[in-house]
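Missing here: one protein chain of the complex. Every other protein chain is in place.
Here is chain A:
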């Protein structure tokens, strides 16, 4: 059986979502049309609205509707500490930890020469300007502990050397509630080399 052209194109369009194959796209389309036309309407509207309105924050490059994102615009946030992360999802994760009151800088990627991603593609030129002419006292490097993330961190370290800004890297180690037996060797090696005196943990 063939579907109508509009339905076919809806199915095709839904496949742009991650993890949605032809089969799930078809199920979603039929569900929307058969049972939830109202929901489909809302979905269409919010999609259009989101794509039209959401841009990047001019300070931290995170997604934002205004020129500044909510975090950058919040006067209670500490502007002297900037945490550099790879993606908006990382910001969300750090915000959920509820232990950080500074601002962020979102790279939207990491250095990866083989993929052709250089420092300017992840906004490091913008970051350097922001950091050197501003009130920033500490930069926290929270790029992923992968080779590309490390390369990005080293690049930033070198870029900010000599500016007098204190640079810190988040700790790598054993997850809370984890069991040493199941932690991989390289993480354990990091955890061991980055051990801290017991008093300092309090």
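The criterion applied here is as follows: a residue touches a chain if its C-beta (ideal position, glycine included) is under 8 Å from a C-beta of that chain, and two chains touch if they have at least 3 such contacts; residues count from 1.
The rule we apply is simple: contacts and distances are computed from a predicted model.
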_Protein name as given in UniProt for the chain not displayed, "NADH-quinone oxidoreductase", "tRNA threonylcarbamoyl adenosine modification protein YeaZ", "Electron transfer flavoprotein subunit beta" or "DNA repair protein RecO"_ = "DNA repair protein RecO"
*asked:* Looking at the full complex, which residue from A:9, A:48, A:67 or A:146 touches the chain that isn't shown here?
replied: A:146
*In the full complex, which of A:52, A:158 or A:199 touches the chain missing from this view?*
A:158
*Over the whole complex, note the residues of chain A touching the chain we left out.*
18-19, 111, 113-116, 118-119, 146-147, 150-151, 154-155, 157-159, 161-162, 179, 182-187, 189
